[in-house]
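The complex appears here without one of its protein chains, the remainder shown in place.
For clarity, chains are labelled A, B and C in written order, and residue numbers in each chain start from 1.
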Amino acid sequence: MYEFFKTLDRRWIFLLMALAVATPILLELQFPEEATGLAQAVFDEIDKLEEGDPVLLAFDFDPASEGELGPMATAFTRHCCEKKLKMYFMALWPVGPQMVDDAINKVIRADFPTLIYGQDYVNLGFKSGNEGVIKVIVTDLRGLYTTDDRGTNINEIPMMKGINSVQDFKLVINVSAGYAGTKEWVQYAATPYPEKIRLVAGCTGVQAPLLYPYIPEQLPGLLGAIKGAAEYEKLVIEKYGGTDPDPKYLEGIRRMGPQLIAHLLMIALIIAGNIIFFIEKSRERR
Amino acid sequence: MKRTVPLLITAIGGFVLIVAYFIPATESWGEVAAIWFDVLASVAFILGGGNLLRVHLQKASDRKPGWGYSVITLLAFILMLFVGLTKWGAPPAVNQEFYGETFAELAPASLPDGLVATVEGRLPQRQDHRWLPASVRVQFSHDPLAGTISFRGWMRPNQRNDLLSYKETLEWRCAVERLYTKSRESSLGGRASYYADHRSLSFRGRMSAEDRDALLKISGDSQWTATVNSIYERSQRVTSVDIPGLPPTLRLPDDLAGAANLDSQRGRLEITGPMTAAQREALGRNWQMFPLARPLDSAHRAALLDELRGLGPITAEQETAFHKTLDGSWTASLLRTTLEEAGKGQEQDKTNCEMFAELQAGITDIKLKKPPGPDVPLTEAHVGIINRFTEGEFEDLVAFVAAMKGAGDFTSRQEDAFWTFVEKNPTVGERDREIAVRLLREGPLNAAQRDRLLSEMRAQVAWRKGVGELFVAAHDVKYPWSGEYRAQGTPFWWLYEYAFKPLTATMFAMLAFYVASAAFRAFRAKNLEATLLLGTAFIILLGRTFAGVWLTAWLPDAVSGLRIEKLTVLIMQVFNTAGSRAIMIGIALGIASTSLKVLLGVDRSYLGSAEE
Amino acid sequence: MKRETKIWIVVLALAGVWLIYRAVTVGMGSDYVSITDGRAAPASAWDALTGQGQWSLSRTIGVWVAAFFTLSIFSFLYKDNPFYKLAESVVVGVSAAYWMVVGFWTVLVPNLIAKLYPPAIQTWAMPGLSREHEEFWFTYLIPLVLAIMLLWRLSPRGAWIARWPLAFIIGTTAGIRLVGFIHADFLSQIRNSVLSLVEYDQIDGFDFWKSFNNALLIIGVLCCLVYFFFSFEHKGLVGKTARLGIGFLMITFGAAFGYTVMGRIALLAIRLEFLFNDWLWLIDPTGKRIAENVSAIMPALGG
Partner (left out) sequence: MKRKELLAACMGLIALGSATAALEAMALQDAATGQVADPPRPASSLTAEDHPLDGGNQIDLRWNLSPDDSYVSAKARKEGAVKAVPHYVVQKSGKGATGPFEDVSRIAPDIWDYQRGSMKLTIEVERGEPYWFRVAAAGPGTSKSEFIQTTEATVAQREWFDGGRGWLALITVVLCGSVVTYIAAARRGMDLKVRKIAGLEAVDEAVGRATEMGRSVLFIPGIQDMNDIQTVAGITILARVARTAAEYDAKVEVPTSRSLVMTTARETVQAAFLAAGRPDAYNEDNIYYVTDEQFGYVAYLSGMMVREKPAACFYMGSFFAESLILAETGNSIGAIQVAGTAQPAQLPFFVAACDYTLIGEEFFAASAYLSGEPEQLGSLKGQDVGKLIVAAGLLIGCCFATLASIVFMTSGNEANVFAAWARFLTDTILQ
C-alpha cells in the first residue's frame, strides 16, 4: 500500500482529476453552498434597498468569461427584479450590451414579463473610453448617454427622470472580466464619492486577488469567480427561489460541482502526499 | 564596424527614448517605437516561417523518423497561410461597400466647376499648425485675398464635421455651415455624392432620367457626361430572386411597389437598380405583409389555446407558459406613455450661424440650445383611439395615424415614435414563434400544432431572407478584398474555430491535471518554507469549498477573524500584497539595471561575435 | 503487435461504433448556421424551427474534428502516442500560420504599407483609409530599412547587417522599459505601501485591526526587500530578516497557487462540457436543443 503510494504513477492522479471533474458535469451534481461573508455582504447591499430604488448594473465582460460571470449577471438581475428595483444597464466593453440583452431575455422577459422597458429597466448600452467614461458619468451621466442602446432619446425614457449622474443611483453593481472593470469603478467612482456611491461587484478568479485591498471600505462586497456566483445564487434562491428553482438560476451552483470535487481532491492529495512524506521520514529515522 | 555600430545604435536608440520620456513634445515616441517593433516582428515571420518550412521539408525529404508528422505540419501551415492571406471566401466589409449606391470612377480634378460652391470666410490659423482634415484636403480651397472659402463637389456630413472641428470660433463654423448647405444644393437631396478617397462619383438608389438630366445640366464636360451616363445605365439593371415557400396571397404594399415588384405566383421578387439599406428594411419587415401582434385578451387567448388543443394535447405547464408568454406583450398604457413622452417639447441645438448672429447682435451669454417648445399632451379622444387600436381595430396602421391626427394635435415626432414602436414590437408570426418555443421547452408539440404556430413565421423568415438575397444580388461589389480575414464561414475561420481553438484550449486545460500532480508531489512539509507554502495553499483551497466555510463557521464573532473567508482575505490583503510588492520593486530595479547594462554596452552577449 | 495495442484497438473500435450509432440515431454533434445577406452566424435547433437557421455540414464536421483534437491532446496524459503527435503537428502548423496572417493583415498592411503609400492599400484592402499621407509619414521609412536589413540574414554574404535592427530593437526596448518600470512599478509600489500605522477616522475612531495589518504589510515588504539584498550574506540579523522575508514570499506563492487552481479546473470543466454537451449530447444545461425527437428538425440526417 505505502509502497504503491510512494512510487505512485502520476497517471493515477490524472485519472482521479478527470473523474473528479467529469462526473459532476455528467450527473449535473449540485452541492450545498455556504455563503461566505463577502457574498453575504453583496446580497445584503442589494436586499436592503427599497422598492423602486434606482440601481446601475454595469456588465463589463464578454462571451469569453461568460462561463464565470454569466451566472452572476443572471442572479443580480433576478435579485433586482424580485426587489422591484429600477434597473439601468450599461457596459464599458463593446460586447457588453449583448451580455445585458442575454440577462434581460433570460430573466426579465422570461420570468418578469410585467416589467416594462423604459419604466422598470433600461439598457444604456456601450460607451467607449474605459475609465474615462466612469470619470465623466460620476458627475454627469447625460453628458455621455444622450440615447439608450435602442437609440431612444434619454429624455423620452420615463425612468431617466432625476438620474443625472452615477451618484443618483442607490447602488452600482459591476460584473467585470478585467480592464475596464471593477478596479476602475472603485478608483474613479467609489473612492472619490465614498458617501454617494455604493459599489458591489462580481469578477473573475484572476481579478479577485487584485481587488481584496479595496475590501470593505471602497468595495463592501465581492463575488469571486464561479464560487462567489454559486454562493450568491444560493442566497437569492433561499429567499426568492421557491420550491423548484429554474435551472438557469443554478448555473453557478451547477458549475461549482466539478470545482468542489476537484478542490476536495487537491486537498486530499496534499494531505496524502504529506502522510507519505512523514512515514518516509520516520522510516529513515529508524 | 560589425560590433561598434550596433553598440552605438543600441545606446543612442535607448537614451534618446529615455530623454524623450521627459519632453512633452516627444513623449509619444515610445509608442512609435513600439509600432516599429511590431513591424519588424511581423517581417521576422519570414525568417521564422522560412526556417520552419526548411526544417520540416528537410525532415520529410530525408525520411527522418516521424517525417510523416512533418508533412502534416507543412500542409496545415501552408493551407492556413494560403486561405488567410487570400481572405478566401471572406465577404466584403459591410461598412465599406456603400450598399445601394452606384459608383463611377472620376478624379477630383475633373469635377466640373459647376460644382464649386463658394462662400465668404477665412481659413483660421492654428497655433499647432495642424493640417487640414485629410477628408477635405483635395476638395476644400480658400482664397485669403478675396476672403472666400470654396468646396468642389457636394460636402458630406462627416466632411463638414471635420471642418467644424478644425477651429472652434463661431465665425469659422458658421462659414462652414453655409458652405455645407450651399454645396449640397445640386445634390438631388443628398442622393448624389462624391467620394474623394474613392475617386468616385456615386448615386444612391435608382437613377431616373430626370435625375440624370439634372446632373448633366451641371456641366457639358464630356468626361462628366460619360460618368453620369455610365451610372445611369448601370442603375437600370434588373435583378430578381426566387423566394420558395411564400404564401401566394402575399402582396407588396402599394407604397413599396415602386421599390420592387413581386410575382407571388412564381414567388419571384424583382428590383431595378441597387437596393438601399432603407428599402431593404422597409421591404423585409413591413406591417402590411406581416401585421403587428396586438395584446390578446382572455377570450382571444382561450380561442387560440382551444385551437391548439384541437390539434393535440397541451399540458398544464405548457398552458402556464402560454399565458406567461402573452403577458409579455405590450399594453395600451405603454403605447400611451411612449406617445406622451414623444409629445414632450424638446430643446433643440442652435446652428452655429444662429449663435454667430447672436454674437454679432452683442448678446453677452449665448446658450447652446433653444428653449423647448410646448408639450403636446394626448387628448381623451387620443386615448380612446389607442385603446381601440390595442383591442385590434385599425388593421391599417396609416388609418390609425390619421385617426390620431384627426383627434387633436399629433406631432411628427409622435408619429415617428409610433412607427418605431411598431417596429420594436413583435409581429403575429414572431409572437406565435415565441409561444411555440416556450411550449416546446415545457413539453412536446405535434407537427400540426407546430405548423399552426410556426407557418406564419416561416413565411416571414423566407420573405426576409429573399429580400436579403436580392439586396446582395442587386449590389455590385466595389472592394472584394475589404473583408474581414477571419469572417465566419471562411476556411480560415473554420480552421481557427475547429482546429486552432480546441487544440490550444485543451492544451491549456491540461494544467488542471498538472496542478494536481504538482500538489501531490511538491507540497510536502520538508522545512519551514515548504510548510508555509503548502499551508497557505491548503487554507485557500479549503476556503474555496463549502467544507472549509462550514468547518470554521461555528467560531464565535469574538474570534471571527479566524473564519476561513476572513483568513483568506487577510492572506491576500496583507501577506500576498506585501510579497508581490517586494517582488515587483525588485523586478523594477532588476529591469532598470539590466537595461542600463545593455545601453552602456557592459552586457553585449546578445550581439554575437565580431567575426562573420 | 503488442497486447496493449490490441486492447486499445478494440476499445477504440467499440467507441467508434457507439459514436456512429448515436450520430445516426440522435444526430449527435450536429450544428446549425443562419445566413443573412451572405453572412454566416451561429444558430441553434430552435432557429431551424422557422427556417431561420439550417443544419450545417461544415460546422457539424467541425464539431467532430474539434472533439477528435481535444481527445488527442488529452491522450498525451496517458502517454505519447500517434494521435497526440498528429494533433501536435497540426497545432504547430496552423498556429504559426495563423499568427503570420494576423501579423500581415493587422501590422504590415495598416502600419507599414498604408503609412508609406496609402492609395495602394485604400484601393485594395482598406477602402475606409484616406488616400492622403499622414504628417511625418516618412519616418516609417526607418522600419522599412531596418526590416530589409533584418531579411539580409537570408543572403549568403553580410548576414551580420541583421544585427543592426536587433541592436535597435534591444536598445529601444531597454530605453522604454527602464523609465517605464521605474515609473509604473517602482514608484507606484512604494506609494501604495506608504500607510499609517494608526488607522483613525472620525466616525469609527481608532481601528486596531487595520493598523495591525498595515504594520504587518510594511514589515513584510521590508523583510522581502532584505531577502533580495545582494550585498550581505544571509547571516545573523540579516539572515533572520531574510528568512522572514522568504516566509512572506512562500505565503504569497502558496496563496497564488491556491487561487490559480480554481481557474485551471474551470478550463478543464469547459473542455469536458464541450465534449459532453456540444459533441456527445449527453447533457444540455443551456437548453440548446429541443428535448424530444431531434430528427424532426434535422432533415439532413434523414429525420
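Keep in mind that, in the parts below, a contact is a pair of C-beta atoms (placed from the backbone, for glycine too) under 8 Å apart; a residue touches a chain by one contact, two chains touch by 3 or more.
Keep in mind that this is a model prediction, so the values were computed, not measured.
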Problem - Chains in view that touch the one left out, judged over the entire complex - result: A, B, C
Completion exercise
Given B:Asp113, B:Asp128 or B:Glu210, the correct residue touching the omitted chain is B:Asp128
Fill in the blank from the handout: Touch assignment to the omitted chain, from B:Val71, B:Ala93, B:Ile218 or B:Ile587, lands on B:Ile587
Handout entry: Option from B:Leu47, B:Leu132 or B:Ala282 whose C-beta touches the chain left out
Key = B:Leu47
Problem - Touching residues on subunit A - with respect to the absent chain - result: 10, 139-140, 143, 194-195
Problem - subunit B residues touching the omitted chain (full complex) - result: 18, 21-25, 27, 34, 37, 40-41, 44-49, 51-52, 55, 126-128, 167-170, 350, 355, 359, 363-368, 500, 503-505, 507-508, 510-511, 514-515, 517-519, 521-523, 533, 580, 583-587, 589-598, 600, 602-603, 605-609, 611
Handout entry: Residues of subunit C in contact with the chain not shown
Key = 73, 76, 80, 84-85, 87-88, 91-92, 94-96, 98-99, 150, 153, 162-163, 166, 169-170, 173-174, 177-179, 182-183, 186-188, 190-191, 193-203, 206, 218, 221-222, 225, 228-234, 249, 252-254, 256-257, 260
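By our rule, only the chains that are shown with their structure count from here on.
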Exercise for the section: Could you please state the distance in Å, as a whole number, between where the Cα atoms of subunit B are centred and where those of subunit C are centred? Expected result: 24
Fill in the blank from the handout: Per the C-alpha means, the centres of subunit A and subunit B lie apart by a whole-Å value of 26
Exercise for the section: For subunit A, write out the residues touching at least two other chains, lowest number first. Expected result: 14, 17, 21, 209, 227, 259, 262-263, 266
Problem - Per-residue multi-chain contacts in subunit C, two or more chains - result: 77, 255-256, 259-262, 265, 268, 270
Exercise for the section: Over in the complex, which subunit A residues touch subunit B? Could you list them? Expected result: 8, 10, 13-14, 16-18, 21, 31-34, 36-38, 109-111, 113-114, 116, 118-119, 150, 152-153, 155-158, 209, 212-213, 215, 227, 259-260, 262-267, 269-270, 272-274, 277-278
Fill in the blank from the handout: Given the complex, residues on subunit C that touch subunit A span 77-78, 255-256, 259-263, 265-266, 268-270, 272-273, 276, 282-283, 285
Exercise for the section: State the interface residues of subunit B toward subunit A in the complex, per the touch definition above. Expected result: 324-325, 327-328, 331, 334, 337-338, 341-342, 344, 346, 417, 420, 424, 512-513, 515-517, 519-521, 523-526, 534, 537-538, 541-547, 549-550, 553, 563-566, 569, 572-573, 576-577
